[in-house]
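All protein chains but one are shown at their positions in the complex.
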Amino acid sequence: MKPLRLPQATVIGDSETDEATYQMGEKIGQILAELSFTVITGGRGGIMEAVSKGAHDNGGTVVGILPGSDLSQANPYCHIVIPTGMGHTRNALTTLAADVVVAVGGGAGTLSEITFAWLYHKPILALTGKSGWADELAGTRLDQRRIDLILPCYSLEDLQQELTQISDNFG
Amino acid sequence: MKPLRLPQATVIGDSETDEATYQMGEKIGQILAELSFTVITGGRGGIMEAVSKGAHDNGGTVVGILPGSDLSQANPYCHIVIPTGMGHTRNALTTLAADVVVAVGGGAGTLSEITFAWLYHKPILALTGKSGWADELAGTRLDQRRIDLILPCYSLEDLQQELTQISDNFG
Amino acid sequence: MKPLRLPQATVIGDSETDEATYQMGEKIGQILAELSFTVITGGRGGIMEAVSKGAHDNGGTVVGILPGSDLSQANPYCHIVIPTGMGHTRNALTTLAADVVVAVGGGAGTLSEITFAWLYHKPILALTGKSGWADELAGTRLDQRRIDLILPCYSLEDLQQELTQISDNFG
Partner (left out) sequence: MKPLRLPQATVIGDSETDEATYQMGEKIGQILAELSFTVITGGRGGIMEAVSKGAHDNGGTVVGILPGSDLSQANPYCHIVIPTGMGHTRNALTTLAADVVVAVGGGAGTLSEITFAWLYHKPILALTGKSGWADELAGTRLDQRRIDLILPCYSLEDLQQELTQISDNFG
């Protein structure tokens, strides 16, 4: 029997954002929901909340995988909350649940998640233009274990196109 | 803003079951779905699959938290798959995501999950009559840190009643 | 090339103890040091500290695997401190490092460690007479995956004898 699940997209990025980036996050959530991805984030604020809100407001299902052990620490747009109680170590789990990873901006926390996505051989889409590690690493390889690149997406249209292709090939 | 999420019930028990227990598992899944719980299991076979199927077939949302790192190892009734790649250590995470834990039968793996549920101060409902650790520990305390008991449920009706109360008090 | 390491014994038990149990813990640490075991504990107080002190005072090497992320939270007798930052989930790691597990007394935390020791197929020696889960489970099996028992040791002499045999067969 074939699995019932939808493709899962993990979105990673800063836990604090300016208004423009928050709105971009909402757009990403909307795109993912419209393409029928389940959206996974680290469950906290900033880009994580923005994407969660965007997906939620457009009918998507949102999962937050938390660093803490308290279900109530998730942003309010998570339909499902998975606390880990493992602190930063939870960064190793968010991308493990992904069929595709979308990175936006990002500091060291995001960098650790990009790195695990690479180690776990997950396709990584890096939205450019918001500086941070997603911008820095777009179009590069982290090491020789993979021949593909961290794929740069230069606009939301670019991102949508790549995600459409992944969605079409899923299952 | 209030969280949107539904109450989360983690069901734990044997990864291999006889037909009668499988059917009981499906009934538990149905009860949880009808009470609008999100159902969480370890994502594998036996009671985990039975409960997933029962919840799925009755409109519930099902999450599988896997010991391995491969999304495809989940039973086919999981709508969302969270691999951990942590082996037995994932047993510490399944009950951490619970608002309530339901235990049925069970060997050492289930015992470890009951124990973490206890350490994390989660309400635990133990369905009796299927032997294993759920039966053994029903009506007892694991240690003095809690004054409540692992609550015995002597029938599916009992279980339904307890879950209804938890659902009513949620949020 | 053969490994250089000594056999590793993980000791588990209550994080708070009375004076008599503390002294017994010191004795266990002494026995382990004299038999050239590296001693591993959860790194905190009670039986963990007592065993650490006993091993340290008799020339043994002591490792503490902590639930928190702060190296300074270990009891002062640990020569090596391994913080996990994973809270109760670290209970899955203490016994994984063992060639043999020694259990004394114990509440739910100790029970979780006994259970993981069982899941990981580690020999388990349960010192009786201090109540708690070690006493409760001595001489039993947690499930059918193993044919051996949680081995009861009715005295420190008993324990010493069993550990001597394991030490002799090591490597």
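Miscellaneous remarks
Per-chain residue numbering starts at 1, and chain names A, B and C are given in the order in which the chains are listed.
In the analysis below, a contact is a pair of C-beta atoms (placed from the backbone, for glycine too) under 8 Å apart; a residue touches a chain by one contact, two chains touch by 3 or more.
What you are looking at is a predicted structure, and each value in this text was computed from that prediction instead of being measured.
Within the full complex, the chain left out of the display contacts the shown chains A, B, C. Here the missing chain is touched by one residue of C:93, C:114, C:138 or C:159, and it is C:93.
The hidden chain makes contact, of the residues A:8, A:21, A:41 or A:112, with A:112. Note that of C:4, C:20 or C:147, the residue touching the chain absent from this view is C:4. Chain C residues in contact with the hidden partner, per the touch definition given at the top, are 1-6, 8, 38, 56, 61, 63, 65, 69, 71-72, 74, 76-85, 92-93, 96-97, 99, 120.
With the whole complex as reference, residues 86, 88-89, 91-93, 107-109, 111-112, 115-116, 118-120, 142-145 of chain A touch the missing chain. On the side of chain B, the interface with the absent chain consists of residues 69, 85-89, using the contact rule stated above.
By our rule, only the chains that are shown with their structure count from here on.
Mostly identical positions are employed by chain A and chain C in their mutual contact, as over half of the interface residue numbers are shared between these two copies.
Chain centres here are Cα means. That of chain A falls 28 Å from that of chain B.
For the pair chain A and chain C, the distance between mean C-alpha positions equals 41 Å. For chain B, the set of residues that touch two or more other chains comprises 92-93, 120.
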